[in-house]
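Omission of a single protein chain aside, the complex is shown with its protein chains in their original locations.
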């Protein structure tokens, strides 16, 4: 394990003084933090990656496949960046292009056809903002993935394991459960982008991160996530323990969902979808005057 | 109407001596022959073209949209080449690229969602054989259109109005009825291509056309088409009469299908799909020995 | 390939698009006059062709430049006025108000203060207006964004209003027309804003399950979360000519990629060429086009009687003329063929 590059890293655990939001942003982005492939290697067996959107390309920033979890076949989807320059080029720094979202939609339909529960790992700075991604309908591709996910007739457990960046993160996070590691963040825009827009200066990212409320604790308070998974030691310092802890919570929530869901009983599936609909239907902060 | 460029054109009607297959191939390809847009203008009202595959492009060689036919809303799909060089470039000489087949699949799903019967006009020398079409999965795109069409839960009437070229034609011809104009042709490969393969000389196209049995009369004899629509005068000489005659036969067959199909009655839809399945299931020339 | 875009024949002459429905007085769009020294209530300079246009005449032409066809931006109330039948719009859920769950503070102050100032300036309470109206006699649930209200950024009230409107359409069997301009997410509502993408897509998903149509009209400019949610998964996607539509903004793309953007990048015409939208419709033809689309996608059960219920859409836009009915017969009708 390389020495930590974070100044106050020893305080990343929960038993120390709380970190500022921007510190968690840095931890969430630490390249040593376990990624989707690490969770796949540790928690799943019989993984077979399924490639391609069947129309244009195979996006290695958003990977998926079938695997065994707790003796049951599931579909796994997750963002994956690279550990070095070569991998980062191949994986576009974990920023999916339209092909990635179209692959995720294809694989969600696949999961529905074969009754495979879905587990997703969210870890991206966001959808690719390039010219060719716009040409091939980045917005459309994300929207189609969202539409598929809110209606897919199998249980879904999602975990934010690192950085949850905007629409690119949302596209695979509309499950029946949304879990989040303590040092993960999830935001509508990066603190740097927010600072650039509102402060006209990206160096105010720390201030932006504070006011944007991007931490798991904030989102738990808002009721947007279902569970915060503690990092006794920050994940990049204790990757195996973190992965194991996440695995336990996925298993717990998947078991809970599988207790109420039976692919051969349409009423149970409708109940699952009604509950999923209610999840998103009820998120919002507003009041009504007469 | 320009003077005919066919030597024996006066004999194109059925009341004269029969033409050779290659003559019909030439008539089928005549640029003055009415195309999909002509049928749309004459037989349909309230046409609104729907564009795009929602992934890469809009293919103008395979067009589609919603329109009114006999006071009922329907989805129309059809190949369309150009009348001049500029149009032919825009429409790729009527040879669809993968985007065209993906649009046709999208629109068939659209028709199913809204209970719109489908009418298709087949008129293409075939799917585009270019490098970029291969890159974007020409074979996959055709296959997906076929799979959609055999299962789409609305009635479909298909008409071969000109040249029916191989997979590019097949992709929108898997309906509940397949009608064919007398001088249209429908072939697994162009006679020129067949001659080049088997005679090693494309100039043997006439011989190839004969032995390939590409005419409507041949295909009626084989039971592959449901009806041959006579051209008293060849379509390029009498376009309005031909279009009107085709309109009558589409109306007849659509009425027949609508008498047995009711979108709100799943049993009637299943019966339609069973009959469609049987149509294709039963096509073949084989025998069995013990 | 914009020559293939949909251009139905125009019926009759030009009409006044603004019905002057009491409070829906047309307002000039700020962007059109910002660099003009001429008083905005009198003359407007077309940013595309440079022509000086008399503001009232521009209004009369639904704020489309009579010289070059440039479609000026329209405020939400103006948009409703030109799209719907006179005096038919009934607004819904006007009592919904945003909150400030993040206690968001930026250098210009708190979100609450910004909201109050925007509300005072615009006279609107939020960036989305919803309701029901008739379009050429057909009832439609309509949702319209207001770009003047914080750049039509999507927040919790937007999501709640939209979900309620779409749920009512689903319950009542009505089509939905969404008119979408947006600058993206409302940063001040943080992840609540992002989650409105999920909420709105989910509501439209249920409309689709009921096989009711969603027509999405993309107008200038439409970016970010709206482009990446319900606006681009509609059954038919329309756009106005020249509208800029994209996921990432042009400045962001230039900064990240260090590349020059291609000509016409992210215009409606660009999106049509790339397969993302169904058709581009000039403002003058929107109503008639929408009327036809509604007719094609809403079915009247055979036993129902349209005259019994004002909410049941008419089946056909135009009563078929006798010669159209018999067009398969004697062939007396003049077609487009030679």
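Lettered A, B and C in written order, each chain numbered from 1.
Throughout what follows, a residue touches a chain if its C-beta (ideal position, glycine included) is under 8 Å from a C-beta of that chain, and two chains touch if they have at least 3 such contacts.
Small disclaimer: the values here were computed from a predicted structure and weren't measured.
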(message) Given the contact rule set out at the top, which of the displayed chains would the hidden chain touch in the full complex?
(response) A, B
(request) From the listed residues B:43, B:61 or B:194, report the one that touches the chain absent from this view. (result) B:194
(message) Touching the hidden chain in the complete assembly: which of A:42, A:232 or A:256 does that?
(response) A:42
(request) Please pick, from B:46, B:166 or B:183, the residue that touches the omitted chain in the full complex. (result) B:166
(request) Since one chain isn't shown, list which residues of chain B touch it in the complete complex. (result) 127, 129-131, 133-140, 142-144, 146-147, 150-151, 166-167, 170, 174, 186-189, 193-194, 197-199, 211-214, 219, 222, 224, 276-277, 280-281, 283-290
(request) For chain A, enumerate the residues touching the unshown chain of the complex. (result) 1, 34, 38, 41-43, 45-46, 48-58, 60, 66-68, 70-71, 73, 90, 99, 103, 110, 113-116, 239-241, 243-244, 247-248, 251
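Throughout what follows, only the chains that are shown with their structure count from here on.
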(message) Which category does the touching pattern between chains fall into here: line, ring, star, complete, or other?
(response) complete
(message) On a CA-centroid basis, which chain has its centre farthest from chain A's?
(response) B
(request) Provide the C-alpha centroid distance between chain A and chain B, rounded to the nearest whole angstrom. (result) 46
(request) State, to the nearest whole Å, the distance from the C-alpha centre of chain B to the C-alpha centre of chain C. (result) 37
(request) Give me the residues of chain A that touch two or more other chains. (result) 136-137, 140, 144
(request) Any chance you could list the residues of chain C touching two or more other chains? (result) 274-276
